[in-house]
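Of the protein chains in this complex, one is absent; all others appear in place.
Chain IDs A and B follow the sequence of writing; residue 1 opens each chain.
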Amino acid sequence: MRESTIKEHNRFFLNMGPQHPSTHGVLLVVLEMNGEYVLDPQPVLGFVHRMHEKIGESRPCQGFMPNTARMDYVCALPYNHGYVSLIEKKAGIEVPKRAEYIRVITSELNRVASHLLWLGAYLLDLGAFTPILYGFDDREHILDILEDITGSRLTYCYYRFGGVCRDIDDKFVEATRAFIKRLRKRYVIYEKLVTKNIIFIKRAENIGIISPDMAIRYGITGPNLRGSGIAYDIRKNEPYSVYPEFDFEVPVGERGDCLDRYMVRVREMEQSLRIIEQALDNLPDGPVRSKVPKKIKLTPGDCNFAVEAARGELSYYLIGDGTGVPYRLKIRVPSYSNLSCLQELGRGILLPDLVSIMGSFDLVIPEIDR
Amino acid sequence: MKRYFLDLFIGGKSLVDGLVVTTKALFQPIVTVQYPREEIDITPNFRGHIDLVLDPEKNTFRCIACGMCQRSCPSECIQIEGKKVEGKKKKTLGLFALDFTKCSLCGTCVEVCPTQALEFSKEYNLADFSKEAFHYDILKRLEERII
Partner (left out) sequence: METISTLPPELIRMVIAVIIIISFIFLNAIMMGYLERKIAGHVQRRLGPMEVGFHGILQLVVDGVKLVAKELLIPINVDRTFFRLAPILSFTPVILPLLVIPFSEKLQARDLNLGLLFIVSMTSVNVMAILVGGWGSNNKYSMFGAMRAVAQSIAYEIPILLSMLAIILMTNTLSLKEIVGAQQKIWFVLLQPLAFIIYVISGIAETNRAPFDLPEAESELTAGFHTEYSGIGFSLFFLGEYTNMFTVASVATVLFLGGWHGPSLPYGEYLGIVWFFLKVYFLLFFMIMIRWTYPRVRFDQLLNFAWKYLVPFSLVNILITAVVVKL
C-alpha cells in the first residue's frame, strides 16, 4: 500500500491504549490508520514514569536496591543482579563464589518464569486463552521455589552487596531439580498446543520481520535481536558473574519474524535449565556474603555494568563522586530500544499483525517508563 | 498444488493435536487453590511487614530504640520514639510505627538491627479500604502478643 494513493479523508487516528488489552500496561500507541491498515504507529510513553534514575541519585546505593526490582517486575532478579554487580565493581567488593552461583541459579529461574509468562501473554494477544494458564501453572512452581528462599514472590530483594541475604538449602536444590524435570515434560504440551498449531504459525510466521541491520540500527537486544540471527548475548559476549563456567548455547533465529522470536525464547528456556542444572551440580561450599563496609563509598569516576535480563541487555551506568550517593545513575533498559522499532516495523500492516508484533517484543511498560 | 493439500493435512493434524491436549486437561485434577475456602501453608521464610521479636526470656521486646532501622530504611517508613522510664538510665521504646504503604520489603531494617529485635511477620492477607489501615503500630501489635 503506497501512502500517496490514500486519500486524506480516508486517514483516521485510533488510540490503542493506554487501556487496551494487548498493550500490556499503560502504553499508548497512536495509530494512523486507513481501514484496518496501520499507516503509522506512534508509541507514546511516560504514563508510569516514576523517576527511578533520579531516586537512585538521591539516596545511598543500598537504598536504591529495592527499586531495581520494581522496574521490571516480571524478571526482577537480573535487575537486582545488575545493580549489585555494578556497586560491587565500583566499590571493589569481593563476592563469594557460592553467592555468585546462587545468583545465577535464581536469575535463570526468574528468566524461565518470565519467558513462561511471556509465552502465555503472547498467545493471549493472539486470542488463545488456555496457554497463559498453563504457563502460570509452571511459573507458579518457580515462584514457590523462589519464595522459599527469598521470601517474596514477585519483586524480590534477595541480592545484597557482597552476596545474597540468605543461603539456599537442600530443599531448594531438590525443588529446583524437580521443577526442571517437570518443565521438560511440559514442553510436549506447549509444542502440541502452541508451537505446532497451524493458526499460531500463520499468525507469527513472516510477521514483523526485523532484519539484522535494522535490529542493530535500533539497538534491539535480547531474544528479539537473537531472533534476527545475531548471536549476541551478554552472558556469552561480555561474561559476568560465573557464566563463563557453564556450557550453554545462544539460540538464534533465521528470518527475524515473530515466530523466530517465539522459538528463540522457547529454546532459551531449555538453555536456562541447563545452566541451572550445571550450577546445582557444581555448587561450591562456603559463605554467601562477604563483609561489606556499612557505608559504601563510590570512588570518583564512571562505571558500567551490563547483564542479560529476560528482555535483553540491561546496563547500569554510574558516576561516583566519592560519597555514598551516586552522582549520576543511568539505566539502559532493553524494552525501550526494542519498542523503538515498532514505528518502522508497523507501517502498512494490519492491526492484528501490530498486536502480534507488540506481543512478540515482550514489552514490560514499567521498565520502559521506569 | 501439493503444498495446498500438505498445508491442509499438517494444519488439520496440528489442530487435532491441540484439541487432544485440552481434552486431556479437562479430565486432569485441578491445580488451583480455592483461596478463601482453603489456604496453603506459607513458607517460614516469607517476608511480610516487620514485627518486633517477642523475647521468650524477658517476655518483652528486645528493641533498644537505637533508631538504626529508622535511619537505614530507604523509604523512610519507620518511626521510632524512645521514652524515659523512671528508675532506668537508658531510654526504652515508646513508639514503633510502620507506614506499610511505603515499605518495599527490602529487609534492611531487620539486617541492621544490632539486637535482632525485628522479624518478618507471616501475614499476607493484607487488603483494606483505607491507606491508614496500613499505618501499623508495631509496638501495640507486640503488646497484644505478650500474655
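Quick note on the criterion: contacts are C-beta pairs under 8 Å (C-beta built on N, C-alpha and C of every residue); 3 or more make two chains touch, one makes a residue touch a chain.
Every value quoted in this text rests on a predicted model; they were computed, and no experiment measured them.
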Hidden-chain contact residue, picked from the options A:N197, A:S272 or A:S335: A:N197
Of B:A25, B:L95 or B:V112, the one touching the omitted chain in the full complex: B:A25
Which of A:G127, A:P212 or A:P287 contacts the chain that the document leaves out: A:G127
Residues belonging to subunit B that touch the chain removed from view: 4, 8, 15, 18-19, 21-23, 25-32, 34
Positions on subunit A where the hidden chain makes contact: 12, 14, 20-22, 36, 123-130, 133-134, 137, 193, 197, 199-200, 202-203, 350-353, 355
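By our rule, only the chains that are shown with their structure count from here on.
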Inter-chain centre distance, subunit A versus subunit B - centres from mean C-alpha coordinates, in Å: 25
Subunit B contact footprint on subunit A (complex, rising order): 59-60, 62-67, 70, 130, 134, 137, 140, 144, 147-152, 155, 157, 160, 165-166, 189, 192-193, 196-199
In the complex with subunit A, residue positions of subunit B that touch it: 7, 10-12, 14-15, 17-18, 20-22, 25, 31, 43, 45-47, 72, 74-75, 104-108, 111, 120
